[in-house]
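One chain of protein is taken out of this complex; the other chains stay put.
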Amino acid sequence: MALVQQQPQSRTQAQQKLEPWRDPKQKPYVRVDKVTKKFDDFVAVDDVSLSIYRGEFFSLLGGSGSGKTTLLRMLAGFETPTEGKIFIDGVDMSGVPPYRRPVNMMFQSYALFPHMTVEGNVAFGLKQDGLPKAEIADRVREMLDLVQLGQFSKRKPHQLSGGQRQRVALARALVKRPKLLLLDEPLGALDKKLREQTQFELVNIQEKVGITFVVVTHDQEEAMTMSSRIAVMNKGYIAQVGTPTEIYEYPNTRFVAEFIGSVNMFAGRVVESEPDHSLIRSEEAGCDLYVAHPGHLAPGSPCWVAVRPEKIVISKDPAADAVGRNQTQGTVREIAYLGDVSIYDVDLDSGKRVRVTAPNLTRRTEMPITWEDRVYLSWRPFAGSVLTE
Amino acid sequence: MGLVEKAADIAEHGTDGARTGAAPVAASRPPAGLGFLGRFRPGRGLVLAVPYFWLLFFFLVPFVIVLKIALSETTIAIPPYTPMFEWDPDTLQLSIDIKFGSFSYLFTDNLYILAYLNSLWIAFISTILCLLIGYPVAYAIAKAEPSWRAPLLMLVILPFWTSFLIRVYAWIGLLGNGGLVTETVNTVLMGLGLIAEPLQILYTPTAAYIGITYSYLPFMILPLYATLEKMDNTLLEAASDLGCPPWRAFLTITLPLSLPGILAGSLLVFIPATGEFVIPELLGGPDTLMIGKVLWAEFFNNRDWPVASAVAIALLLFLVVPIMLFQQVQGQQQGGGKG
Partner (left out) sequence: MPRSWFLRFGLLFGLVFLYGPIAMLIFFSFNDIRSVTVWSGFSLRWYGELFNNQQLLSAAWLSLRVAFISACGAVVLGTMAGLLMARFGPFRGRALFAGMISAPLVMPEVILGLSLLLLFVSLEQLIGWPQGRSMTTIILAHITFTMAFVAVVVQSRLVSLDASLEEAAMDLGARPAKVFFVITLPIIAPAIVSGWLLAFTLSLDDLVIASFVSGPGSTTLPMIVFSSVRLGVSPQINALATIVVLIVAIGILIAGILNHRAEKTRARDEQMAQQNGG
């Protein structure tokens, strides 16, 4: 908690190298400049600007219809922006067809050519470039070894398992050493267990080859695990861009807060706005909310305070240091025991339902808190975020 | 809301379309694959132009010519009709000669009107017969175990690969006097005392019904099977679970859901059957008046090209609505029906 609080100022030199977006001198490798895409009257991508840096693992995260796939397809050249421009390594991509872009894509369906062997699939892209046969063979072998498919090179796609097909698709897209690799739901077709394992594998491969990855996904967990940065998309626009921690701990809108993980949202009104904190009065919460961020809202303005369920402490006794702030009372209505944690749904006296997750630290069958118990809920000053929209 | 969701779905087709099956998305938004990239490609023009102009030239233009000739008169010449445009080099005048004689002729003789109505009626009855015979067959195949479906379907399609003409010919033997079907029917009916004289079947409209039903049956079964096979079996289980007896489940669930197949199959039978020539000619005898036969006779026997053209135009007018309906069904199904 406290560590996360120490914002950019105290980053070390090494961290800055890994986080080029914090360095104003760095030039973006991929620049999406005010791009809009319309299908007839429907705006799929709405005035999006993005800078992606060399070597990043960048995720476009959003629900169905958020425009993330359309944006990816514009990077690949399968769709043309209605307005705006895309630059890759400084070159304007307008009018450049997919087969001339320094970009390769891994398709959600993998799109392996069913009539070609694994080898043939991986070699396909190199053949288009007219490379000498010996070099093609070398690079294909090297790439198949990287994805651990060396012994399957003569197989046809339908003779492979789902995980193997995924790796062929990856190898085929990587072998041309593109400036940018686009991945459309790369893990979407795998089952849960394989997906978790592959997440790390994908990150390892990316680090090994050093190619910039742009991934489209609807799975927030996947995006959080793999990405250097995430762009959360909603209805065609970008709601927030940031590192996984920034997105989770400092959502800038109610949409982002609610989209990533679960969150309790208290409506209220600013009563104090100081350089080191804000104080929000909330009838819903049943107490004053003290948020230790620089206040940027004028007193009296309406706002919301977002508090994550795991940041709330649930107890039968009031916290010792509470002074009528960040502490409220309610009745336990639902309890879900998940083994490692338990989820409590608590109805506050205002009628507002609040979700709390608490780790089950000790081993016992009898729970200390049970249905219809009166409980105190409290949280630290750093736990909440003030949101306006 | 619904529209927006649909549009959103379309825009996201890469992610979500693939999971829910790509076909409906491809149907609603064709620009995929080679399509939208056509503009980078000089070959696109060729692929577009060749079939387009072929059809314009060999399919659409001929209809205009048919109309033009329908508006002329027959003469003894080669070709046997009066020219519509005449250029007089002396006076430098172009005279346009349009004659409605052929069309008004269609109304002067009852024969034509009767033939049109009779054709529509025979096609209609045959369509109903195809539906009655074809529905249980299609339903039985759709309900059969998966390993049985392909061979059974093959059995339905198989006759289509043998000659249509020969299959019609087969009925001449079966329906003629002394033929197996006629003999059986007559023996049964006379045995029951329903008729005193043996029935004549060949060279009556009944034979035409049988012939058309027989020849067009696969075209009814295939689209029916396509819709019935796609139907979710759990719907019937749910109905039965909710206390619905099988026959009512069929009437309230299966039948309404198979309507697209019924429509497609019926149009595939009805439209060509209306203009059918071979079957009424070979099986129907002189009493079976159908417009295809009339057109044939006008053209080949009377050598009256203008009247034959007028007959064709009129037949086309009768079929415009069903053909447009068919194209709509075809567009929706992306052509699963025939073949």
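Which chain is which? They are A and B, in the order written, and residues in each are numbered from 1.
As a convention for this text, a residue touches a chain if its C-beta (ideal position, glycine included) is under 8 Å from a C-beta of that chain, and two chains touch if they have at least 3 such contacts.
Every value quoted in this text rests on a predicted model; they were computed, and no experiment measured them.
Enquirer: Looking beyond the chains shown, say which of B:I141, B:A207 or B:A249 touches the absent one.
Expert: Residue touching the chain left out of view: B:I141.
Enquirer: For the chain left out of this view, which of B:L60, B:I76 or B:L92 touches it?
Expert: Answer from the full complex: B:L60 touches the omitted chain.
Enquirer: Go through chain B and note every residue touching the omitted chain.
Expert: Chain B touches the chain not shown through residues 14, 18, 22-23, 26-27, 29-38, 40-41, 43-44, 47-48, 50-52, 54-56, 58-63, 65-66, 69, 79, 133-137, 139-141, 143-145, 148, 152, 154-156, 158-167, 169-174, 176, 178-180, 214, 217-218, 221, 267-268, 271-272, 274-278, 281-282, 292, 295-296, 299-300, 305, 308-309, 312, 315-316, 319, 322-323, 326-327, 330-331, 334-339.
Enquirer: For the chain that got dropped from the picture, name the residues of chain A it touches.
Expert: 76-78, 97-101, 103-105, 107-109, 111, 113-115, 124-125, 128-129, 152, 156, 158-164, 172-173, 176, 194, 197
Going forward, only the chains that are shown with their structure count from here on.
Enquirer: Where the CA atoms of chain A average out and where those of chain B average out, how many Å apart are those spots?
Expert: So the centre of chain A lies 55 Å away from the centre of chain B.
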